[in-house]
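The structure's right below; bear with me while I get my questions together.
Note that one protein chain is taken out, while the other chains of the complex remain in position.
Letters A and B mark the chains as written, and numbering starts fresh at 1 in each.
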Amino acid sequence: MINPILKVSDLSKSFGGLQVTKKVNLSVNPGERHLLIGPNGAGKTTLFNLISGDLASDSGSIIFDGKTVSKLPTAKRAQLDLARTYQILTLFRKDNLISNVKLALLGKMSLRWKCWGSFLYESVLDQNALVVLEKVGLASKAYLPLEQTSYGEKRRLEIAMALAQNPKILLLDEPLAGLSTEERETITVLLQQIDRSITILMIEHDMEAALAFADRITLLHYGEVITSGTRQEVVNDPRTKEIYLGH
Amino acid sequence: MSFWLIQSLNSLALGGVLFTLAAGFSLIFGLMRIANLSHGAYFMLGAYVGLSVIEAGHSFFLAILAAAVAIGLLGCVVERMILRRLAGDSLSQVLATLGIAFVIADCSLWFWGGDPRPVAAPSFLAGGFQILGQTFPRYRIALVIFSIFVALGLWLLLEKTKLGVMIRASVDDRQMAQGIGVPATKLFSIVFCLGAALAGVGGIAAAPILSVYPGLDADMLPIALVVVILGGLGSLLGAFIGSFFIGFIYSFGQALFPDLAYIILFLPMLIILAVRPRGLFGKITA
Partner (left out) sequence: MASQVLIAAIFAMSLNLLVGYAGLTSLGHAGYLGLAAYISSWLTVKLGWSHASTAAIAIVGTTVIAGIFGLIALRATGISFLMITLAFGQILWGLAYRWATVTGGDNGISGISRPSPFGIDLGEANYFYYFSLLVFILVWIAIAIFVRSPFGATIRGTKDQPRRMSALGFNVWLIRWITFTACGFFSAIGGMMYVYYHQFISPHSLSLANSAEMLLMVIAGGAGTLLGPVIGAALVMLLKNVASQYVDHWVTLLGLVFIFIVMFIPGGIVAGFERIKILLLGSKS
């Protein structure tokens, strides 16, 4: 029995009278590519926010890498090697690409407390940042200001930032949203190349790309888990078809 | 015994004044998310305008009217020409109001000079009532009654009129309100003008007890902030209760611990901000 790297148990969250997450149970195994699907408003991003710590849950627990993180703030969970991307880009708009990645790298380094020296010319930081940018195919544009990059490149940078954190689990919130076919292919290839030492939990609407990628799938609807299992199981589940009828 | 009664009356009167100031600020913040740092300046300018009207020989009533109209108009202009252009950028709007405060304060100094100007209460309200051998200034009693009317008027506006419903909806959930067709821009203008006018009226109404002087704006603004934070941003009830609460603290504080009175004012605010940022009745976390 493999111990799951992420185990969400009976997780619930309400806003006012509305329960947005209802006793969600989710298990992700190390190295797995797990897809979270569901119609709009199903509560997928809310679930991500609960797992990453951006939102505090009302009840239930989240165990990551053997540690109970349910009450920990976002930063502490990140320090435990959890990384995520956001649906709406949260990049540092006034910087260039390499500065963005360097900041991401700094998050876990003690270097981040150094009050002297130069951020711009820390060679170790620069080198590591370029390596990360290489992984997403943006090394050649490292010194371009962010405003001069395309949306697809920005989405790749968003992923690079998360990779820079050297995470054990990567939460990807709609990494393919709003991209052209070409850009989608680039990023899908990129995601497939990510080493299996990093577990991936992904929200995605682009069924084709996502289904090709996923090992296991969880279907969420109105904040509840409807079904969860291997790709085959979920795709063939009558409830899946019912929910997606007409979509 | 008489000490307590007199101070209570003073507290109520001050509370009433603070309410006119705080209500406007709270509404403006609640609706537009703008911390109007020129609110104290509107208060002061209203007092000055009223003063000029009285010195021109007109009635106190006309002075109040003039203050309301003048400051309301000023608010309208400011909102339309400056704040509207900065829509979406809360910080810039706040900074702009800061600049406006500077300009109003200096222009007031220009027109009315640097000496404090006392304002006499209208003659029919001068003097005091004799109760139980103690004299209670008529004007302060009138102020309390006046502020209750203002509060009632605002309450009626917010609860019973279509405009009020729109305002409350927008304070509660701006996006939702816009989604159902509430005309945000028009609403903002109306509320800002109303808030400014209220401040102006408060200024002249308070003038017989506070008088008018350069620096009145800087004196009143922090107190308005304390009231509004304590009572809760966006809540009229909060502004009402907060005003009287602070009125009591300040009046009694001044009388009992003059050295610490000013500081006592801020402590409740700090505690509330630290413990319950929503304020006592607030709907919004600032």
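In the analysis below, a contact is a pair of C-beta atoms (placed from the backbone, for glycine too) under 8 Å apart; a residue touches a chain by one contact, two chains touch by 3 or more.
Being a predicted model, the structure only gives us computed values, none of them experimental.
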Subject >> Residue in contact with the excluded chain [from A:26, A:106, A:159 or A:243] >> reply: A:106
Original post:
Which of these, B:17, B:53 or B:105, touches the one chain of the complex that we don't see?
Top reply: B:105
Subject >> Sole residue of A:129, A:142 or A:161 that reaches the chain not shown, by the stated touch rule >> reply: A:161
**OP:** Just the residue numbers, please: which parts of chain B touch the chain that's not shown?
**Re:** 29, 33, 35, 82, 85-86, 89-92, 94-96, 98-103, 105-107, 109-110, 218, 221-222, 225-226, 229, 258-263, 266, 269-270, 273-274, 277, 285-286
Original post:
Residues on chain A that touch the omitted chain in the whole complex?
Top reply: 52-54, 73-75, 78-79, 83-84, 86, 90-94, 99, 102-104, 106-108, 111-120, 122, 125, 161, 165
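Note that only the chains that are shown with their structure count from here on.
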**OP:** Using mean C-alpha positions as chain centres, tell me how far chain A is from chain B in Å, no decimals.
**Re:** 48
